[in-house]
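The structure's right below; bear with me while I get my questions together.
Note that this complex is displayed minus one protein chain, with the remaining chains in position.
Right after this comes chain A.
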Amino acid sequence: MEFFQKLKPHHLDALKEIGNIGAGHAATALSKLLNKKIDMSVPAVRLVSFQDLPDQIGGADQKVAAIFLRIEGDAPGSIFYISHIEETEKLIQHLTNELTFQLQEPPYDELGTSAFLEVGNILAGSYLSSLADFTQLSLQPSVPGFSVDMAGAILSYGLIPLSEVGDYAIVIDTEMMELDAKEGRIRGHFLLLPDPQSFKEIFTALGVDLR
């Protein structure tokens, strides 16, 4: 917490820039993959208490589909791609041409879930590689994991490393959405949660004064 109290607006701006660059590349990759126009929001950089984080995704009880990856290398952290069940079904149906794909109850079709994991790989890979180019840090994504469950249960997983040092997380949140959709847009949140020790690395790499 002491560290977070020292953060100034220009630190948050630097993190926002990271979100912009990373998500910009990820949105382009997603757009190519889906052959659809994908738009992204201006990244929101928030300092939130753990307890408030699930509320930003619709509440701890909200059922969501999520991909989770760890970032390994110079600046470890967690990446989530989270979207609503119906929107994920639509994304997977579009990718696989399997219009019966469903996430309402297991078992889920394996081809569909592996297609979704591949989306996670591509999004995280392009996000991280542009980030690594920009900061000259070495960053590698882990193998992604997939889950359909309560937002609180899913998000708390990525909060563990942060919870060891405090009660707050910095979340770099970018919303990606399909443009020109006739019905039910494909939409999702891309969340980057750097581990506590990574902020120093990131700010130093970006040439931002720590004080």
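Heads up, the rule we're going with is that a contact is a pair of C-beta atoms (placed from the backbone, for glycine too) under 8 Å apart; a residue touches a chain by one contact, two chains touch by 3 or more; residues count from 1.
Basically, contacts and distances are computed from a predicted model.
Not shown: a single chain whose UniProt protein name, out of "3-oxoacyl-[acyl-carrier-protein] reductase", "Probable chemoreceptor glutamine deamidase CheD", "2-oxoacid:acceptor oxidoreductase subunit alpha" or "Peptide/nickel transport system permease protein", is "Probable chemoreceptor glutamine deamidase CheD". Note that of A:45, A:148, A:186 or A:202, the residue touching the chain absent from this view is A:148.
Interface note for the absent chain: among A:99, A:160 or A:179, the touching residue is A:160.
For chain A, the residues touching the chain absent from view are 1-2, 50-51, 54, 59-61, 63, 68, 70, 72, 105-106, 142-157, 159-161, 163-167, 196.
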